[in-house]
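A selection of the complex's chains, in situ.
Here the chain labels run A and B in written order, and each chain numbers its own residues starting at 1.
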Amino acid sequence: MLLNTYEPWKFAFSAETDFDNIEKDSYGIIGVPFDSTTSYHSGSRLGPIVVREASYGFENYNINFKTSLDCIFYDFGDVNVVPGNCEATCNIVEDTVNELFDLGIKPITIGGEHSASIGVIKALSEKYEKLTVVHLDAHRDLAFDFIGEKYSHATVMRRAHEFGVDLVQIGIRSSSIEEEDFVKSTYNIQTFKNKDVHRHMDAVEYYLTTVDTPIYLSIDMDVLDPAIAPSVGNPTPGGLFISEIEDLIRSLSFKNVVGMDVVETATDRLGENTAVTAAKIIYDFLSLI
Amino acid sequence: MLLNTYEPWKFAFSAETDFDNIEKDSYGIIGVPFDSTTSYHSGSRLGPIVVREASYGFENYNINFKTSLDCIFYDFGDVNVVPGNCEATCNIVEDTVNELFDLGIKPITIGGEHSASIGVIKALSEKYEKLTVVHLDAHRDLAFDFIGEKYSHATVMRRAHEFGVDLVQIGIRSSSIEEEDFVKSTYNIQTFKNKDVHRHMDAVEYYLTTVDTPIYLSIDMDVLDPAIAPSVGNPTPGGLFISEIEDLIRSLSFKNVVGMDVVETATDRLGENTAVTAAKIIYDFLSLI
């Protein structure tokens, strides 16, 4: 860059990417502009742009947590997706996360639809002996397939479960009878519905303290109430408030979080509140670690 | 329909309409694309389309109430309205509801402005000896006339009161001094203001249990907070949350609800949250009955 210029396409506060001097054990952002399997409204492919743009609205100092965003992290740009081929796109994401891992970088993925998480979780589940996915979503995403498709935003956590991870699902308020039956048939899926969070946040936070494996955090923006995050692929009334997300992020900041994603932001309007909120969640996470 | 097609203009999960085999004592949806008397912003004529479109975002299983939407109901399309003539439109709605009644069908009306309820309540008030209208709204809609007009979104409940129904008004936070005086001058209008609902939901629910007449449920989407339902004819800050609506719907599901409407959704954007929320309210109601 020149003396007076900056790269507006990078998440605010991110560091230059000098491959010879990358800080080990830091975080790296990738975008996955993919929305091909979306079942209701498409558009989350623009998530990586609008979320990055919204990141420029925050201060270095995070008054809420009384801390500064002073960790080193990188923005590696967007993955080359294959429109219409979810499996191929998942494989590219997986390869990219492996590359990042080899550089000592933990992935922060901006979606794009929730299928962006499949490749990430696949890669990480092979790196760590045991992995717990903390999954914030209005939906379980536990379908075995969706109209025959195994790679889909609706099957993410079923695939993750097949990779051997434990699941903690938080904010759930929509599910099929098949998904409910599947949850009952397994032992390692813990559920906190939206009203559980509203009424018993202490229980949720306590449960998270008991997780002793590395954690992958996956946040579908539809976990938030549509009042706050209206532009998502499947808006679902009755979601979490931002203060509840803040509490969960803070709880997790004391754990070994080896990667995270914020997905399903689906708007073409810069400055829209879903994008602002997605950016804030990443900003809060980076402020706390 | 052909083997592989469906009718996207019908509410999700609705049954085919085979007039020779209509299930008695079931529900039937009609749309009323009318907004001629709107006093602030028009546009609710598009409500029937956007609400139906939004109905495709829900699962058959309703995890919130642990029940499935397995009742038989029908979508009979939209009423032919007369732009600029509210009384004529009300008469058409009334005739249609009478037709439905003769088929053994209880009406679910998607507005359109609130005047859509006048014809429905008129028809039903003549079918049932006594009728209680449970009216969720930011406004009382009790004006005798509106700038001289007796058929108006602002006079709906005054007309209903003249038809002899009892009124329970819930969520009220805007009213004229004339409306307040009228309420005081009557004996059969019960009021729960927005803050009454926030603070004393138990009292509201208890009151509803005491209603022993058939109930007609009329929901003006502006009863919800504009954060959740911004696209209404008269946005009014300080409304109900979706969980409060859920509680009220559940309370009413134990009663004899002989018809309902969800009105004043006024947006031209498919997937907008007012439409999603209106669809969810109908979906919840159908899941519970």
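Everything below uses one rule, namely that contacts are C-beta pairs under 8 Å (C-beta built on N, C-alpha and C of every residue); 3 or more make two chains touch, one makes a residue touch a chain.
Values in this document were obtained by computation on a predicted structure and should not be read as measured data.
The complete homomeric complex described by this structure file contains 6 copies, of which 2 appear in the displayed model.
One rule holds in what follows: only the chains that are shown with their structure count from here on.
Work out the mean CA point of chain A and of chain B, and you get 38 Å between them. Against chain B, the residues of chain A that register as touching in their complex are 40-41, 172-177, 180, 193, 195, 198, 225-227, 230, 234-238.
Contact residues of chain B toward chain A in the complex are 56-61, 63-64, 68, 225, 227-228, 242-243, 246, 270-273, 276-277, 280.
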